[in-house]
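Yeah, one chain of the complex is gone here, protein chain that is, but the others are all in their spots.
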Amino acid sequence: MKVFSWPARVYWEDTDGGGIVYYANYLRFLERSRTEWLRSLGFSQQALAREPGVLFAVVSIAVEYRRPARLDDELEVTCEPSVDGMVAIRFGQSILRAHEEKPLVTAQVRVACVDAQTMRPRKLPDALLNVLQ
Amino acid sequence: MKVFSWPARVYWEDTDGGGIVYYANYLRFLERSRTEWLRSLGFSQQALAREPGVLFAVVSIAVEYRRPARLDDELEVTCEPSVDGMVAIRFGQSILRAHEEKPLVTAQVRVACVDAQTMRPRKLPDALLNVLQ
Amino acid sequence: MKVFSWPARVYWEDTDGGGIVYYANYLRFLERSRTEWLRSLGFSQQALAREPGVLFAVVSIAVEYRRPARLDDELEVTCEPSVDGMVAIRFGQSILRAHEEKPLVTAQVRVACVDAQTMRPRKLPDALLNVLQ
Partner (left out) sequence: MKVFSWPARVYWEDTDGGGIVYYANYLRFLERSRTEWLRSLGFSQQALAREPGVLFAVVSIAVEYRRPARLDDELEVTCEPSVDGMVAIRFGQSILRAHEEKPLVTAQVRVACVDAQTMRPRKLPDALLNVLQ
C-alpha cells in the first residue's frame, strides 16, 4: 500500500534565528499532512464538526529531530494511520527532503476523536473506522 | 495621560532565518498590548463574547518597520486608543527596545466591534465607550 | 500582463479562537506569494544572500481586512511588483478565495534590498532591476 504524502515548502515564517526550521513548526507540517489525508478520503473536518459533531484532538506526540530543514527546502510529509481502539488514530509520520531517503524528522502522533461541544472522547465516525480497518 | 505599555521578550519562536523578528510576528506583540490594555480596564474578551456577544476584529493596519528587534531583546509595546465612531477603535502603537526612545516599529490599527455570531458591526459596549470618551 | 498568483490553503495553524484566520497570519500568505514570484523569475533568496550578499526586508505594510478566511478555504494570493527607486520594490497584493472576485484582504507592501551583513540599504541586483523595469 502506498504511503500518503503531502508536500511542504519551507518559507521564512518557518525558520528561526538559527537558520533552520523552528522545532515547533514541524508540527504544523505534520498536521497539514494528516488533514490532507483526511481530505483525500473525502472527510471535511468542518462538516464532521457539525455532523456528527466531532473534532480531532492530539493526545500525544513523540518527535525525533534528526537533521534540520532549511529555507526553500521542498519537503514531503508522510502519514501512516492505524486505528487505536474506537476513539483514537495513531499516525506514523516522517518529514523528508524531496528525493531523499532518510527522514529529517520522524513522529508518532496519537489523535483522539472528541465531542465538539464537551471535548469528551467520542467514537470515531463509522465511515472513518471502515476506512481504517 | 500616561501611555499604556506592555513588555514583550523576543524568543526563538519570534525570529526568522535572517536573525531578526519575522515581520508578521510584530503583530502578535501589538495584539498582546491591546489585549492587556482592555484587561487593565477590567474587560475580558471572553466575557464580552458571551454578554453582550461581541468580538473585536482588526479592520486595517499600517506598520512601519524602522529597525529590527533581535533574539533576547526586551521590548515595550505601547497602545494609545481613540474612539472612531460608535463601532471602532483606533490604536496608535509603537514597539521600542526597553530604555530606548526611538521606536523599532510603529503601527496604526483600526479595530471594529462585531457581533460574535454574525461578524457584522455592532456598537461598542457602553462601558468601553465611556472609558474612551 | 497576467498577475502573479500563488495558492494557499487554510489549516488549523492559521486560525484563531474566533474561528477565522488570525490577522498576523495573512502576512505569511503574502510573503509566500512574494517569495514564489521571485522564484518564478529564477531568483533564490539564499543564493542572493551569498552573492551579491543581499536580503529583502519589509519596510512598511498597509493591510485592509475586508472579510475573514476560514479553515479549509482555498486562497489565491496575488503579487504585483513595481520598482521604487533603486533599492526598493512595492507590491500590491490581494488574498482571494479561489473562484471569487472580491478580495478578502488587500495589502501594499514595501520591501527594501539590504546588505546581508550590515542590514543597510543596497541597490537591487541588476538582474532583478531589469525584470522590474
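Should a chain be cited, it is by its letter among A, B and C, assigned in written order, with residues numbered from 1 in that chain.
Everything below uses one rule, namely that a residue touches a chain if its C-beta (ideal position, glycine included) is under 8 Å from a C-beta of that chain, and two chains touch if they have at least 3 such contacts.
In this text, all values refer to a predicted model and were calculated from it rather than measured experimentally.
> On chain C, what residues meet the omitted chain?
Where chain C meets the chain not shown: residues 12-13, 15-20, 22, 24, 70-71.
> In the full complex, which bits of chain A touch the chain not displayed? Write them out.
Chain A touches the chain not shown through residues 18, 23-25, 27-28, 31, 55, 57-65, 68, 119.
> Given the full complex, what residues of chain B touch the hidden partner chain?
Residues of chain B in touch with the missing chain: 9, 11-13, 28, 31-32, 35, 44-46, 70-72.
Note that in this section only the chains that are shown with their structure count from here on.
> Based on the averaged CA atom positions, which chain is farthest from chain A?
B
> How many degrees of rotation map chain B onto its copy chain C on CA atoms, rounded to the nearest 5?
The rotation relating chain B to chain C comes to 180 degrees.
> Per the centroid of Cα atoms for each chain, what is the distance between chain A and chain B, given in Å?
About 32 Å separates the centre of chain A from that of chain B.
> CA centre of chain A versus CA centre of chain C: separation in Å?
Going by mean C-alpha positions, chain A sits 27 Å from chain C.
> Pull out every residue in chain C that's touching 2 or more other chains.
Each of 28, 31 in chain C touches at least two other chains.
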